[in-house]
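Complex shown without one protein chain; remaining protein chains in place.
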Amino acid sequence: MEIIMAFVCGFLFMAAIYLILSRSLLRIIIGTGLLSHGAHLLIITMGGFGGNNPPVLADGVTEYVDPLPQALILTAIVISFGVTAFFLVLAYRSYQELKTDDMTQMKGSEDHE
Amino acid sequence: MKVNNVILQFTAKIVFFIIFFFAVHIFFAGHYTPGGGFVGGLVTASAIVLLVIAFDLNTVHKLLPINYIYVVAIGLILALGTAAISMFVEQPFFTHFFDYFYLPLFGKTSLHTAALFDLGVYLVVVGVTMTIIQTIGDDE
Amino acid sequence: MLQILCLFIPIIAAFFMPFFFKKIRNVHTGWFVLLVPLFLVIYYTTFIPVISKGETIIEQLNWIPSLGISFVSYIDGLSLLFSLLISGIGALVVLYSIFYLNRKKEQLHNFYIYLLIFMSAMLGVVQSDNMITLYLFWELTSISSFLLIGYWFNRDKSRFGALKSMMITVAGGMLMLGGFVLLSLMGGTFSIRALIEQAPQLATNDLFIIALILILLGAFTKSAQFPFYIWLPDAMEAPTPVSAYLHSATMVKAGIYLVARFTPVFALSEAWIWLVAGIGLLTLFWGSFFALKQTDLKGILAFSTVSQLGLIMSLLGVSAIAYHVDGAEDTVFKYAAFAAIFHLINHATFKGSLFMIAGIVDHETGTRDIRKLGGLMSLMPVSFTVALIGSFSMAGLPPFNGFLSKEMFLTAMLSVTEFDLFNFSTWAPLFPIVAWIASVFTFIYSFYFVFKTFTGKLNVDQLPTKPHEAPIGMLISPVILAGLVVTIFFIPNIVTDTFVKPAVVAIQPFLYTSPNDVNIHVSAWHGPTPELFMTIGIVIVGLLLFLTLSKWQKLYSILPERFTLNRLYDITINELLGSWMTRFSKLYMTGSIRKYLGYMFTAIPLIVIGTLIVKNAFSVTFEGSSPIHLYAVILIVVLVIGTLTTVFARSRITSIIALGSVGYTVSLFFVIFNAPDLALTQLVIETISVALFLMAFYHLPKFSKVEERTRFKFGRAFISIAVGVMVTLVALSSHSQKFIESISNYYKETVYTEAGGGNIVNVILVDYRGFDTLFEIAVLAIAGISIFAMIKLRLSRKEKNYESK
């Protein structure tokens, strides 16, 4: 299972980077969304899926899944939620000011001179 | 449309309280079963969003005249404060204290400083979500 | 303590200059400054009796003792001679400057601050025994020289001349520091004396030669040797007192000092002899040859200085030969070091006076252009006399001191022909030949300088101001120097016994132990030797060529300007390190984040996968993997479809919803993988995120129809595949190489008993790793206030010009 998931994560990263390299800001932000999904799935994969029970104490159960990666993912999910929200509002504001969502039109002037 | 709105608003009020209590439940469940301050906070926020959809931002603001940024700050202070208590009793930062009590009605209950910390998380989440929704809402 | 303190006295005095300048307006600030070098001259004179006996005096002030860095004032024959030159010429120059610079028009405090800083720095260079503090003072001389050249900072020539001198000398200095550090690593000390003691062992080190070259680069840049001399002519933009002081008498001799000081360390290296002597000779010739091309009085003197520095340098190089000759102290090989030091003193006297005269001419006529000058002899008789003395001395004519040292120079160069180590016999004849040719040119430009200015036709109309003799105050210093030029000729042995011999001991400790051992007697007449015939030849040929100068001077203009070293410098600084860089940088710094990300994501997988291959770290094992769930396979299919939809969707709603579906799939994955908390959180968050997406993008336009260029699309696909492959490969390898079991058993064991909870994940979040959570909500809080501020605060409308550029 872990091996298959490694491929899935790689696939998510691939799609994410592909989207991030596109011109439309929306696509880019969607890319970052995929990126965090990929990262979260990868963390849980790296923890391993051994153990057949959720890490919640229950009578007669001793085989819990590794809880630590789950805790890390929770932290990471919250953080990426904050960042995504910020990024979305930023996109919204920049569209108001710059009238474009096309990255090729957001080069700005490298102040070469 | 008017009638519809009235029905919607009435329903929304009721559903709001149901969701809110559900959120409180999730919040308290967190230490033993899935749930916790974070999810509880998000669910509470969605309850408020429901109100916003049913009424509008201004009405909700009159209903709940809260500066959500203050909620965020208070949540943070609560979380930090809980974590810092232990510093004053010569224990490492973030040392929690708990004990089991037998309360009428609830039975065996644990009183845990971690719950206070989780309350901080809860407040921050509610505060932030509402800040975002309110500012974007205002802008439109 | 006084000895160390004296190094800093000028700098301390500098602090008071603004006070003197601003509060005591009716006295020229220079008078206060003058006290400093005067005091120093007197102070250092008291050392003469002790030092001329061959003793040395040392005093130390710790700076960073834990790293072995301290200020050490080490006074021996060499450093005392230089110290006296610095303070003595310093006093004369300050005196001269009082009349040269107008106290009402000039920012005198600045001028004197720089000058005093320089004085300290220069004393520090010649007295420091610790190489690091030597370097400190060394750079300080470059900086004060930079400030002095740029004194009239609104003139373009001044500031670019200043930059040029700084860049070249600081470059040399920095490389020299590298040499010092290498030496210190070989010898385990920063002390030069300690290094000299272990010179033979040092030479066996592989890095010895690198240290040697680096240190020589420092010396050559500072002493304006070929090809680094180009900064010196441009340094003439400084006020003339500065040219006289820094750029002829003292600072440029720091390189000479350095070579002299390090001769005992490096003398046994063949490369040292070749480099120092060879570059010295080349510079000698080059400088004298191009001096005649100059039309600016100070330009002639600058090239002449370059040439004379080359002369001294070559002598020092030759002096190292003495190390390789048995019994050198009794043969002709003994002369070189002696001649070097002797000429150094003489050069300071005659060149100092000539610079001052050039300043006087400039001051009184308003121009230094030799083509406009002429016939000033009758109007400025004193100046003319001084100029004549200086020039004749420079040309190597008796009865002036230059004659004596020039003769010895020729002796030393002839001695090289007798040296037969290191294949010297092949090239040795070149030494006296080049020396002779250069001397001829020296003779010509000396005459050129004095006679073109003071004789011939006076053309008052061409001169900006009406010429007359300089005020008496301005003449004092050059007259004193000219007086020395003559005096030294008549009492050479007193001078050499007092100053030269102790210095020679410092340069050639392998030959002598005390100044009395130096068995050289200077006399103006030593019979019909080859040197004498050479001198006669110089005079005859020189006179002939000088008289026909107007006929062949044009030849210089044939030399194409494009290939000069100056042009090379300009290209380097302005084009290579300027506009070319701009153009080059423009190629890739386009402001396009997609390009930047493209570079970054080409590099990252390349490096990581490369490492994976090189380190043979890839491995896959199915051992320890958990079984494959059927549900999971279905979810994977859904996930892949969802992801592909986000990639290829044509409308934004589709892609947002597809992203949502990916998110929900992920939360279902969490269910399968026994992570209920994650599933719950992911579910709620995904819902809110989708809502936010929809809300924020309500206003955005549809995807633009413009297609990517195929080339970019291809590159994009390639890059993203590389990243995906990288992630997968490392994931597989990491999964397959779990070397150490996770720490998480601890949580399972203690969660109920010690943390009082049942949901391990949540207890980790609020307790074991509650600190993470505390700051995770901080991130959320900041996001909240950022969004608030971003929406509410809009400065774009009153955007300031310079912020948006």
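Lettered A, B and C in written order, each chain numbered from 1.
Note that in this section contacts are C-beta pairs under 8 Å (C-beta built on N, C-alpha and C of every residue); 3 or more make two chains touch, one makes a residue touch a chain.
Operating definition for what follows: contacts and distances are computed from a predicted model.
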Listed names "Adenylyltransferase/sulfurtransferase MoeZ", "Multisubunit sodium/proton antiporter MrpD subunit", "Acyl-CoA dehydrogenase" or "Molybdopterin synthase sulfur carrier subunit", with the criterion being the UniProt name of the chain not displayed: "Multisubunit sodium/proton antiporter MrpD subunit"
Visible chains in contact with the missing one: A, B, C
Sole residue of C:Leu316, C:Val450, C:Leu463 or C:Ala783 that reaches the chain not shown, by the stated touch rule: C:Ala783
Contact partner of the left-out chain, one of C:Leu5, C:Leu185, C:Ala524 or C:Ile540: C:Leu185
Footprint left on subunit B by the chain that the document does not show: 69-70, 72-73, 76-77, 80, 84, 86-87, 91-96
Interface with the undisplayed chain - residues on subunit C: 62-67, 132-133, 135-136, 139, 143, 150, 153-154, 156, 158-160, 162-163, 166-167, 170-171, 174-175, 177-178, 181-182, 184-185, 207, 210, 214, 573, 577-578, 581-582, 584-586, 588-589, 591, 593, 595-597, 599-600, 603-604, 607-608, 611-612, 614-617, 619, 727, 730-731, 733-735, 737-744, 746-747, 767-772, 775-776, 778-779, 781-783, 785-786, 788-790, 792-796, 799, 801-805
Where the unshown chain meets subunit A, residue by residue: 9, 20, 25, 28, 32, 35-36, 38-39, 42-43, 45-48, 68-69, 72, 75-76, 79-80, 82-83, 86-87, 90-91, 93-94, 97-98, 103, 106, 108, 110-113
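Keep this in mind: only the chains that are shown with their structure count from here on.
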Topology of the chain contact graph, where touching chains are joined (line, ring, star, complete, other): complete
Separation of mean Cα positions, subunit C and subunit B [Å, integer]: 64
Where subunit A and subunit B are represented by their mean Cα positions, the distance between them in whole Å: 26
Rounded Å distance between subunit A and subunit C, as computed from the means of their C-alpha atoms: 49
Residues of subunit B whose C-beta touches two or more other chains: 32-34, 38, 128, 132, 136
Shared-contact residues (touching 2 or more other chains) in subunit A: 54, 56-57, 74, 78, 82, 85, 89, 92
Footprint of subunit C on subunit B - complex, ascending: 30-39, 42-43, 45-46, 68-69, 72-73, 75-76, 79-80, 83, 93-94, 96, 98-100, 110, 112, 114, 117-118, 120-121, 124-125, 127-129, 131-132, 135-136, 138-139
Subunit B to subunit A touching residues, read off their complex: 32-34, 38, 128, 132, 136
Contacting residues of subunit C [partner subunit B, same complex]: 676-677, 679-681, 684-685, 687-688, 692, 695-696, 755-759, 762-763, 765-767, 770-771, 773-774, 777-778, 780-781, 783-785, 787-788, 791-792
